[in-house]
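For this view, one protein chain was removed and the others were kept in their places.
Read from first to last, the chains carry the letters A, B and C; within each, the first residue is number 1.
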Amino acid sequence: MSLHPEVIRLLIFLVGIIAFAALNAAYLVWLERKEAGHIQRRIGPKEVGPFGLLQPLADGIKLMTKQLIVPAGVDPILFKIAPILVMVPAIMSFVTIPYGENLVARNIDIGLLMIFAFASVNVLGLLLGAWGSRNKYAVISAARVVSQNVAYEIPMLITVVTLVMITGTMNLHEIVMQQQGGFWNWNILNLAASPLMPVAFLIFFVCMLAETNRAPFDMAEAESELIAGAFTEYPGMGFGVFFMGEYANIVIGASVATILFLGGWQCPFGLFPGVHWFLLKMYFLIFTVIWIRWTYPRTTFYSLLNLSWKILIPISFFNLILTSAMIKVF
Amino acid sequence: MKLNAIKQALAVIAPEALAEAEHAKKGALLDVTVSATQVVEAVSVLDKEGFFIEAITGVDWLGEKENAHKDAVAAAKKKAQDAGKAAAKKVADAGGDEEAQKAAQKEAEAGVAIPAAPVEPFSEEMEVVYDFNNFAEFCRVVLRTRVPRSNPEVPTISHIYPGANWHERETHDFFGIKFVGHPYLAPLLLPEDADFHPLKKDFHV
Amino acid sequence: MSAFAQTQTNETFVLNLGPQHPATHGVLRVKLVMDGEYIVDAEPVLGYIHRMHEKMGENRTWAQFMPNTGRMDYLHALAYNHGYVSVVERAAGIEVPERAEYLRVITTELNRISSHLLWFGAFVLDLGGFSPLLYAFDDREQILDLLESVTGSRLTYCYFRFGGVYNDIDENFAAGARAFIKRLRERMPMYHALVTKNIILMKRLQEIGPISEEMCRKYGATGPVARGSGINFDVRKHEPYSIYPELRFDVPVYTEGDSMARYMVRMDEIEQSMRIVEQALDKLPEGPVMAAKAPKIIKPAKGDYYHAVETARGSFGVRVVSDGSNTPYRLKLRSPTFSNLSLFGEACRGMLLPDALALMGSLDLVIPEIDR
Partner (left out) sequence: MIDYLKEIISGTWSLFVGLGITIKYFFQPVVTVQYPRQTLPMTPRFRGHIELVRDEETGGTKCVVCGMCQKACPSGCITVEGEKKEGGKGKVLSEYTLDFTKCSLCGLCVESCNFGAITFSKDYNLAGLRKEAYVFDLKKRLEEKK
């Protein structure tokens, strides 16, 4: 029996994606701790391995060997299914992300749409996990997550629609190819299409933070208010999978921002494009996400909604109208 | 001057119980003793004058009167002794013999009255102390009231000063003093089921 | 059974905030009746770290109670030391040499700065910002090093004695304190740029948790809580003790009454305390640090005595009743946070949970001091 080469290719990519996602989750924790340490003028992890590089391994072993407690009174099905519901869509989103010219598992014409569709499922996982764990803090957190995500999908999607209007495609590969040449061709500096593109990037970035529940929008976890929010009752690897899902979502968010605004794998000067440029930009964005987390206090729930409805949505709408007008005129 | 205003106002309630204190020695400016029934009235006056509540606490004076009696007896005995000795010396100086000295001593000693033991047992008391102060001008007023130890009851002032709520609960915890009319006189600092009052002098660990 | 049993309906639920909760700083428990994320009613439940210091005092000699005072408010231990030694000195009529008073004020004010710095960090941590906490700790460590070089310990100092202080400062202390003040002066703009002016923090604190002047009076709130509500009340000015009348400093007062006002009061107080330390170092007289006539065994005359001091959290008063023996007959410790927290139940009604936590943080709670 011989397998179709496409199937083999897909299998290889699937293994690669899962490995990439898991490795990223593990080493982003390391990066987060190390970066937080240095921002706070400490060293961060340093005992396990050189520079603490084996720390994620030790953490992983610790999490896996912990007993999986299902507390009394929880909904056992929802409680167990929720971490998977967070992890799986995150992995699925990786499928269409082009890391290099040929480094993409499946080049789909509506790749952008698919990523946003899967990103919304992430909320469902948190909601079910929080509801299923039957903890008052978790339920408050669930309510926060849902309305937060609903509020932030809107400006994010409006911004993306603006971008699709400019590029005329939803194929991520093509979006990157259009930004060839140099950093002046990237969408973030595509001032001919709309003078507000840098602002649009900022809006997208803020929405991405909110979507992935990162500080300063980490109201769902909010350790000083809700203990650990939706994860309060989760022990061991249940928590671990949630955690990996969160970090996978950050990687996806940063990747999408890189593709849409920062020219994907293109070199800023038009030389030697390739996956290294993609990773460089993506990790820079992730670095910024972590950097932001260790700088700001948390916002409150209503000021977050205020920000979304009073500032981000009007500006992104204005940008949409401006862009469509510019496209019509020129 | 807050002090004068409050003195005039409080003098209506408790005319003879006002005592001005020296701040450098006592830490307060005015020391007022009222009866338990006058507490609410006095506190209302303080409230009207814009005072804030600093603290409420109690003092258990268990054995105070007994000790005072003992002290008085000891003092009288000492006085009698001294008087006797003096009388004896006088007689000796005058050239009287030993018997005359003794007789004079006895006579003089009998002349000093020694307080008699009371027929009834001493009435034991507890004291509730309220501290008030003023934001605008320094004026600490100490309000005291004495209640019988067997049935310590004081009307609450938590409807005038909501802050007194916790102070009264704490005082109830420690001394078992009941604040009549208090909305929720449950243990505050002690465990929920505590039935002891640790600051009573007959409570021993 | 609880104080607000009658307010419960089917629409609300009870949330137990604490005794183990990251925002309650220790072992405070607050029973919240919540309607969604809105607080319908709140009742702080105390006593989880109650140690009955007042009874301990009745079973110890006057001097033996000294270590206890530093263990009530472990963040501003020296002010509690100060309050206790002052009342006993008042009762026993002990004169304190001038140099000792200066040393008391210098160390107490340094301790106040360290207390405010820790509050600042912990408060921002309550609001979700982590890094300012460690920056504040970095500065606080310098103070702890200074105080350790004088007192020998880093937290529960027990440095004052009836009639003076335990030992004199060493030759490096004055220079070290000046260097520290210079360093902190340079760091304060950083704190303001990073935290105070941050739009997120401003949105979280401005107009959140208003406490009116009248409410402060009714609940007996003192310290930065009262000063944030427009009440110019500072025991150091109001009822001057020690050498404070000889020093020039301002009492920061903000009239807004919100959490931001209380925050600003404390930040300004750090600067004022630096001023006080500098002046006191300049004026520091030579001489003994212990009264020559201070008796070894204290037996104050019969009577009761009160003394209040301004701690980082408000007016701390000690009332002692002496029966003339070598142990206190009664020792009442009036802790400021006890009164400050008592208004929380009323103030947080109708607030959202995160705002109520911002309010709670701005009250600057130290639970061992409330529970005593």
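Convention: a contact is a pair of C-beta atoms (placed from the backbone, for glycine too) under 8 Å apart; a residue touches a chain by one contact, two chains touch by 3 or more.
Everything quoted here is computed from the prediction, not taken from an experiment.
The undisplayed chain touches these shown chains across the complete complex, A, C.
Checked against the full complex, the one of A:Y152, A:F201, A:F261 or A:W294 touching the unshown chain is A:W294.
Contact with the undisplayed chain is limited, among C:P67, C:P210 or C:G303, to C:P67.
Among C:S131, C:S229 or C:S315, the one in contact with the hidden chain is C:S131. Contact between chain C and the absent chain runs through residues 60, 63-68, 71, 131, 135, 138, 145, 148-153, 156, 158, 166-167, 170, 190, 193-194, 197-200.
Residues touching the missing chain, restricted to chain A, are 35, 37-43, 46, 291-292, 294-296, 311 (touch as defined at the top).
FYI, only the chains that are shown with their structure count from here on.
Comparing each chain's Cα centroid with the centroid of every protein Cα atom identifies chain C as the most central.
Taking each chain's centre as the mean of its C-alpha atoms, the one that lies farthest from the centre of chain C is A. Centre-to-centre spacing of chain A and chain C amounts to 44 Å, using the average Cα coordinate of each chain. Chain A and chain B have CA centres that are 71 Å apart.
Once the centre of each chain is set as its mean CA position, chain B and chain C turn out to be 31 Å apart.
Not a single residue in chain A touches at least two other chains. Those residues of chain C that touch chain B in the shared complex are 1, 3, 46-47, 50, 52, 54-55, 58-59, 87, 90, 216-221, 226, 231-233, 238-239, 303-308, 315, 317, 319, 321, 329-330, 332, 334, 338-339, 342-343, 346, 371-372. Of all residues in chain B, those touching chain C in their complex are 23-28, 50-55, 57, 59-60, 129, 131, 133, 135, 138, 140, 142, 161-163, 165-166, 170, 174, 183-184, 186-191, 198-199, 205.
Contacts from chain C toward chain A in the complex involve residues 13, 15, 21-23, 36-37, 124-131, 134-135, 138, 194-195, 198, 200-201, 203-204, 352-355, 357.
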